[in-house]
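One structure, pasted below without further comment.
In this view, the complex is presented without one of its protein chains, the others remaining in place.
Then we have subunit A:
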Amino acid sequence: MSEKKHRVSRRQFLNYTLTGVGGFMAAGILSPMVRFALDPILKEEAGQDMVAVAQVKDITTEPQRFDFKVKVKDAWYESEEPRSAWVFKDENGDIVALSPICKHLGCTVNWNGEKSNPNRFFCPCHYGLYEKDGTNVPNTPPPAPLDRYEYEVKDGTLYLGKAKPRGEA
């Protein structure tokens, strides 16, 4: 049993065993805790119910602001959060519902908010501008068009879902 004949010495073997067993125990202790902490990124995104917002007959070609409430479940805290949308019919008669949240830094935009820029959405925080269809005006701060709400029409009522970036809605 001379140590020279073995490629792994007694000391090395004990070191490996100790490291292995120690690592196994540490993993057993830490893995549930780490999974526990990582839970938020692994949770499926909760879907959002479509909410009745307006009567279709009230919607014109001029953007109008409609306020509504969505049920939000924040872990153990459930609440109704206020939302609003700028809703109008475009030239094809299709309904467009824009989120009022500026794509620059999240302020709230207004239709015709500034007199020198008629028929545009205006953000008062940093003078961001958007065309009627939500496209951001070049050389103003916003980097992207306004988000669009998912929508559906049932029995003459407009229902809105989540606001999504243009192209995804």
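The rule is simple: a residue touches a chain if its C-beta (ideal position, glycine included) is under 8 Å from a C-beta of that chain, and two chains touch if they have at least 3 such contacts; residues count from 1.
To be clear about the criterion, contacts and distances are computed from a predicted model.
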{"item": "Chain not present in the shown complex, as UniProt names it (candidates \"Glycosyltransferase family 4 protein\", \"ABC transporter ATP-binding protein\", \"Menaquinol:cytochrome c reductase cytochrome b subunit\" or \"General L-amino acid transport system permease protein\")", "value": "\"Menaquinol:cytochrome c reductase cytochrome b subunit\""}
{"item": "Touching residue (missing chain; options A:29, A:105, A:125 or A:153)", "value": "A:29"}
{"item": "Subunit A residues that touch the omitted chain in the full complex", "value": "29-30, 32-33, 35-37, 39, 42, 75-77"}
